[in-house]
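The structure appears below as structure tokens.
Left out: one protein chain. Kept in place: all the others.
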Amino acid sequence: MTGVKLQKVVKKYGETQVIHGVDLSIDDGEFCVFVGPSGCGKSTLLRMIAGLEETTDGQIEIGHRDVTHLDASDRGVAMVFQTYALYPHMTVEENMGFGLRMNGHPKDEIKSKVGEASRILKLDDYLSRKPKALSGGQRQRVAIGRAIVRGPEVFLFDEPLSNLDAELRVDMRVEIARLHNKIGATMIYVTHDQVEAMTLADKIVVLRAGRIEQVGKPMDLYRDPDNKFVAGFIGSPSMNFIEGVVEGGAVRVPALGNRIVKTTVNLPGEGHPVSVGVRPQHLSITEGQSDIKLDIREHLGGISYDYLVLGDGSKLIVETRDDREIPEGSTLLVGFEETDALFFDGVSENRLR
Amino acid sequence: MTGVKLQKVVKKYGETQVIHGVDLSIDDGEFCVFVGPSGCGKSTLLRMIAGLEETTDGQIEIGHRDVTHLDASDRGVAMVFQTYALYPHMTVEENMGFGLRMNGHPKDEIKSKVGEASRILKLDDYLSRKPKALSGGQRQRVAIGRAIVRGPEVFLFDEPLSNLDAELRVDMRVEIARLHNKIGATMIYVTHDQVEAMTLADKIVVLRAGRIEQVGKPMDLYRDPDNKFVAGFIGSPSMNFIEGVVEGGAVRVPALGNRIVKTTVNLPGEGHPVSVGVRPQHLSITEGQSDIKLDIREHLGGISYDYLVLGDGSKLIVETRDDREIPEGSTLLVGFEETDALFFDGVSENRLR
Amino acid sequence: MSNAPQASARAKTFRPGFMARNRQVITPLLFLTPGILFFLFYVIFPVIQSFNLSFYKWDGLGEAEYVGLKNYKKLLTDRAFEVSLWNNFKWLILYLLAIPAGLFIALFLNQTVTGIRMYKSLFFFPFVISQVVVGLVFTWFYDPTFGLLNTILEQFGLEPLNVLGDPNLATYGIILAGLWPQTAYCMILYLTGLNAVDPEQIEAARLDGAKGWRMLWHIIIPQLRPATFIAFVVTIIGALRSFDLISIMTYGGPFGSTRVLSFYMFEKALSEYGFRMGYGAAIAVVLFVIMLAFIAYFLWSMYQDEKGAR
Amino acid sequence: ELNGTLKIFSDMSNPAPRAVMEGLASDFDALHPNLTVELTVIDREAYKTQIRNFLSANPPDVANWYAANRMGPYVSAGLFEDVSDLWEEPAIADNLASTKSAMTIDGKQWGVPYTYYQWGVYYRKDIFAELGLSEPSNWDEELANCQKIVDSGRACYTIGSKFLWTAGGWFDYLNMRTNGFDFHMQLARGEVEWTDDRVRQTFANWRQLIDMNGFVANHQTYSWQEALPFMVNGEATAYLMGNFAVSPLREAGLDDSKLDFYQFVEINPDVEMAEDAPTDTFHIPAKAENKEAAREFLRFVASASVQTKINSGGALGQLPVNAQSSVDADKFLEQGFDMLSSNSPGGVAQFFDRDYPAEMAAVAMEGFQEFMVIPDNLNEILERLESVRQDVY
């Protein structure tokens, strides 16, 4: 019974409003990820849930308790910070036990709870070290351990992995997923990393300028975005958008040699601009005469990315899996399956369905 | 004639030796990338070439000139730092022209050279700004511009992109590739980013604890690594290694249900341990009874990574492209083409060929 | 590509001159020379000379006479020296009150309301003012006939106090005057220290339920360690160097009860009835030895910091 | 004719003496058109420490100082010029004979005096009248007077002992009245123990005044100037001080109807009266550059007319040393002159800190101050002084 529910939540800093009436409900045990471009309000929203920022308007419930005006320490939440925010003067053990100690738990209990958490996180060998004697990943684990120990109803993470290097990030990501599987608490997680969002989330919340753009399961957002923003934001490399015009119930795409893309979606009226969205892996290229040029090809081992420049100067990225080499600078023909394309209104940017 | 040649180069800090006699020759105009785990000596080696660290032993030649004991300022190299190291009190133009000015070049010449570099790097609009009024990517371009202006024989880059965010990193990566194509100078580039190394390099140097493990073209290292370290290091996600034993001219792999892998490579004697290396995209999984469990599955849109736990506790990563869902926790059968497997001596870790 | 380039390589092999080869040593030496000369000349040698002088009897006019350890032996039985030494310890201990006091004011002022910058500066004021003026001001404050202190005491119907005239109180009175600027100093150190406190840690502690004193004690103060360290060092040094205030406020009196070593040695060496240079130097050496403990501590912790650095 | 510059360092920093000194310098300057006189006036207290430095470092041509023991260290260090030649000139030899001994060390003279002044009790005539008191003439009357004054809610004596020497004045007088001038000199020369009963007797007499609250409270926090207002405001009725106190008291509004003077009273009828009369002097530093002009200046200040002028009531308000000079028609100067010339049969002392060696003086005066605040510490104090005495001599 420890879901989180936001109702018309608003945040203003002085005159500037940064969260514009957000409604969201997160179920008990759910792993919810906030994504969105920098400055869109992810951290702010998370910190409002934690009680670190005052809520200007609206209501926040945690487990059916109205916590809108409660102190951070009384909300039963734990937070893991981007910078870990470990207390540098305490050992790992003291760090993890600090919250319990402050709330007057007996020593034995603290010890056993810290022990349990350190076992889960494999921190047993480091309990008496100070944070600065730990590696980044270990610190991150301590920060998580500190959150676990207090047995909170809700875990909040603010870009917890962004200070780790690529390899560790992968490990810790899997670790967090495993932790969620194990303790099953409600978790809210802020990130700007595509992969983290896609792999960890039960539910992704896409934010943009203080408003929710779309909420849904990762693969639902990936396959079925509501608008161009979400489509472009989810997936890496980003979806390619090619400008087209409605003509005779289909879409004509001038940049691809006036190819006519047929579709069953409800297109707007004749002449209306439409964006055709195709993911890089759904594009295919063959050498051929055209005004599309292969600018640079990057080999990554298993796959390659081809950076194309279209006649109108716009760019396309194509993901290819074959090892067939097309020389850089060649002109190309680009193709895709019509069923792989998504269509967006060129003006409202909403998805055409 | 401006290649770089290292001969038995050694670096000691007091008693600790960090570079153990490195021999390397980089051809004129080549793009050479140093990769290796953190602390392996990449930066040290680069800084020795730049003259910022003394060379304890051995010899460094730049364009057939012995520069081993020359001051940094006399080596005719240019370096781009991870932190850009722009002079904060000078404008972009002054930053780029500073080196020439200090070496007594006439004003006109400085101006024309700076102008040329700024045109190449599209910095014309920012010439009179101070660095702090620039974005990260622009600063990086200025840093590169400063290097270009002096028309050095050799460019050195120490993780130049690691302070940029993911998106910019991609752009700048492409930019550097384009630059190299254009001016064709010798470039040495340190990175720990797989993608940068694979996409930029003419030649990758894999370092490990101050020694060179392998030198070669990116795809050569990827397809044909000399040892287990290089195989595991190049490619992302890393190659999977499964322990096996030589039995009857083939390799028996206990963890995969005692599958016998046939191969044409020269295997060591009967009973000798062998590691079988298979890249994630070459593994295939099907549901089935076994002691291999699907621990976690990560969806990334186009592809998914499956994290498997084998019976002996070791882990495998499988890259799959289909959207068919196998529930987490299922048991699996794992397969791969025998031709896709590489074999490594279980003791020396050398590649078996 | 086999022979010719190698030959040219050898030909081009460049033997840099002595200057060029040792540039990384010679340049800093050139930069350091004037500073070091000045410093040796005016600070280091004089310290050594003082040590030397402490073995002599000299009135500053005629020839110095070697007396061995006599000056030191005399110190052992010199009551004024004993009083000075004790007073120095009082200074050392009580002066440290500036640290918590400064912390308290810093916490009080660590807010962002309009005009707070102005307030912070004004609170810092006492430190900028010469100790001579501070001494005067406090002398008037304590004045037994019209001083503000006694005016206030009178209001409460208390006996008037002659703080600076009472041998038991005078030292404390001077220390209090010294605490005023010193507290301001510690305050500003703590204010800058508070700026550097990691707000995320405070938030983490808030989530952990730490409030009020416990927040202060467990989270804030440990993070202010660098500021505390510096405050400690400057306060100790200030305490041991105290001279101006004593000179202005009591001139060591009444009957020598407010002397400290630094003042006593000035008295012995250069004041109206003094000019016993050797004896003064011996006092200075004692003072130096006390300070040495703190200097060593400071250098040691700096060394710990430096070891890790570049 | 004299030329070049004549550098004079002077400690006459209080307003009136300063004006005198400036007048002296300009008069001398005017007398010698080719000579430039440069005068530097240094704070009187600071001067006492600084003289050592400038005598050896950047000596002037003429410097102020004090007679007797106080010039000893500089003479023995060879920093003062021997001016015995001047003392052979009749103008000086005859007219300044009374102070020759105070200027003599090792049979030579080292400077010339220009002024001296009496010490004694300056009192508030009007308050005495108000209380029906008259000038006391012996210790009993003194104590009786004092009792009445104390009963009227005043202190008998103001004193500011922060810089210690004022207490030295009290000790000098009590000691000379109790034990006589010769004993004073013996003690100064270190020939008597401080724990001697005669010394104790001096302190016992002193204590009588202290115990009856005869002195203003908190005197240890004041300088002598800061103690003046007590007298001016009528909180204290008298001040044992040198004649230089008259001018600030007058300035503060005590005219001759309110201010008067009497000689410090007799205590032990068996000893002859002796007085403190510090003599201020001019010297030529051994390293002076313009010694010729300096000698001329010494002659100048030693001359009767100049001494008359500078010691007049409007100027220094002190006594000229030159026998040919006339004493100004000033009540206090006349009384002082009378006292010193006719009522001081025991001798004339310089002053505590001029007669005693510096180190002894410093510790002793501190002891006096302590005694005045905590009389019960007497034994400790005397033992301390005794041990210093053994050390110093």
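So that you can tell them apart, the chains are marked A, B, C and D in the order they are listed, and the count of residues begins at 1 in each.
One rule holds for everything that comes next: contacts are C-beta pairs under 8 Å (C-beta built on N, C-alpha and C of every residue); 3 or more make two chains touch, one makes a residue touch a chain.
Rule of thumb we're sticking to: contacts and distances are computed from a predicted model.
Hidden chain, UniProt protein name from the list "Hydrogenase formation protein HypD", "ABC transmembrane type-1 domain-containing protein", "sn-glycerol-3-phosphate transport system permease protein UgpE" or "Dihydroorotate dehydrogenase B (NAD(+)), electron transfer subunit": "sn-glycerol-3-phosphate transport system permease protein UgpE".
Screening C:55, C:95 or C:266 against the full complex identifies C:266 as the residue touching the chain left out.
Note that of D:56, D:76 or D:377, the residue touching the chain absent from this view is D:56. Counting the whole complex, the residues of subunit B in touch with the unshown chain are 50-52, 71-79, 81-83, 85, 87-89, 98-99, 102-103, 146, 150, 156. What subunit D contributes to its contact with the hidden chain is residues 9, 13-15, 40-47, 50, 53-54, 56-58, 223, 225-226, 228-229, 233. Interface residues of subunit C facing the missing partner chain: 23-25, 27-29, 31-32, 34-36, 38-39, 41-47, 49-50, 53, 60, 105, 107-108, 110-113, 115-117, 119, 121-126, 128-133, 136-138, 140-141, 146, 148, 151, 180, 188-189, 191-192, 194, 197, 199, 202, 212, 215-216, 220, 226, 230, 233-234, 237, 240-241, 243-244, 247-248, 261-262, 265-266, 269-270, 277, 280-281, 284-285, 287-288, 291, 294-295, 298-299, 302-303, 306, 309-310.
Note that in this section only the chains that are shown with their structure count from here on.
Centre to centre, using the average C-alpha position, subunit C and subunit D are separated by 41 Å.
Residues of subunit B in contact with at least two other chains: none. By the touch criterion stated above, subunit C contacts subunit A in their complex at residues 198, 200-201, 203-211, 214, 218-219, 222-223, 225.
Residue ranges of subunit B in contact with subunit A, taken from their complex: 38, 166, 170, 173-174, 177-178, 192-195, 198-199, 218-219, 222, 234-237, 279, 281, 295-296, 298-302, 305, 307, 319, 323, 328. Within the complex formed with subunit D, the residues of subunit C that make contact are 59-62, 74, 77, 79, 142-145, 162, 164-165, 167, 250-251, 253-256, 267, 270-276.
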